[in-house]
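The structure follows.
In this view, the complex is presented without one of its protein chains, the others remaining in place.
The block that comes next holds chain A.
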Amino acid sequence: MGGLDSSSMETDLDRPNIEEYLTTETIREVPKKLHLSDLLDISPTLTEAAGAIVDDSFTRCFKSNSPEPWNWNIYLFPLWCLGVVVRYGILFPARVGVLALGWIVFFAAFLPVHFLIRGHDKWRRKIERKLVEMMCSVFVASWTGVIKYHGPRPSRRPQQVFVANHTSMIDFIILEQMTAFAVIMQKHPGWVGFIQKTILESVGCIWFNRTESKDREVVATKIREHTQGVDNNPLLIFPEGTCVNNHYTVMFKKGAFELGCAVCPVAIKYNKIFVDAFWNSKKQSFTTHLAQLMTSWAVVCDVWYLEPQYIRPGEIPIEFAERVRDMISVRAGLKKVPWDGYLKYFRPSPKLTERKQQIFAESVLKRLEEK
């Protein structure tokens, strides 16, 4: 029976059992003798490929459905036009004004505090925290955010991380206005990058770069250090690693779940009634995304702070991550898909193809034995 490798343990530890989600094409109960027709019959594999072309669970996660137009009617259309005038002519300038004022006040307070108050670090950080929270509230007001928070508010303690599902960068702003988190973010270019470097550093944010391979270890060390520190802001991680359209969750990266500390799940669900808050980073820049939010009536959203979870004895980090993802998905009404969010940027690992090859090979060999 030579030539059949046993499935490597490394594959099992790396990801949850994909077979639970994907069907195997050979479900034959009793192995029968192998005929030419069986060998030539590649129809299950072909059909799987065609099925993937027609519709696949990964692309669905990043699809934003254009909203149904409700203004198709003779009396609804003028109403809609009036709405456009109000939104673009009155609300948008007012919001931009509020935002600008907010920035001015923020910088007027932040810059002196950041550069002048030396020595009283504890006070300085407290004031900076409050200022960041205030700035985020201004942001939320600038899109008329109607946010309902459920559950106990996060408390500042060491040895805890917060994890949440990710739809847009505004997730961070929404959570930040309630509690000053230190967040892990992808390094961005432009004005966002500037803000990242100057202001968010003060809250203790950690940067990573998806495209750098050695980056992961560096970030992992920084995370570990942060959670040990007593006076640090609670750490917020988005384990999906990318923005998803708020109807699905992709697989959580295990980094946040192997720190040996409490994991507090946070579920965020946006109501698409006025605007779809999903930021499709391939289709729009963050500025365009913000402008879209600021020219709509409101951003409605629910945030649930769920019970802190600890890794159970005998549970590996990947299972822990899946368990927490379950909790968040159920709470926010999202469907789970077994794909890694990074597949948006990279090709799938050849191990997945090998797994399929192994299943087919096993069935062929088994049937070969039959007389």
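The rule we apply is simple: a residue touches a chain if its C-beta (ideal position, glycine included) is under 8 Å from a C-beta of that chain, and two chains touch if they have at least 3 such contacts; residues count from 1.
In this section, contacts and distances are computed from a predicted model.
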item	value
Candidate names "glutathione transferase", "Transcription factor PRE5", "EF-hand domain-containing protein" or "Dolichol-phosphate mannosyltransferase subunit 3"; UniProt protein name, chain not shown	"EF-hand domain-containing protein"
Residues belonging to chain A that touch the chain removed from view	2-5, 25, 34-59, 63-66, 282-283, 339, 343, 347-348, 352-354, 356-358, 360-362, 364-365, 368
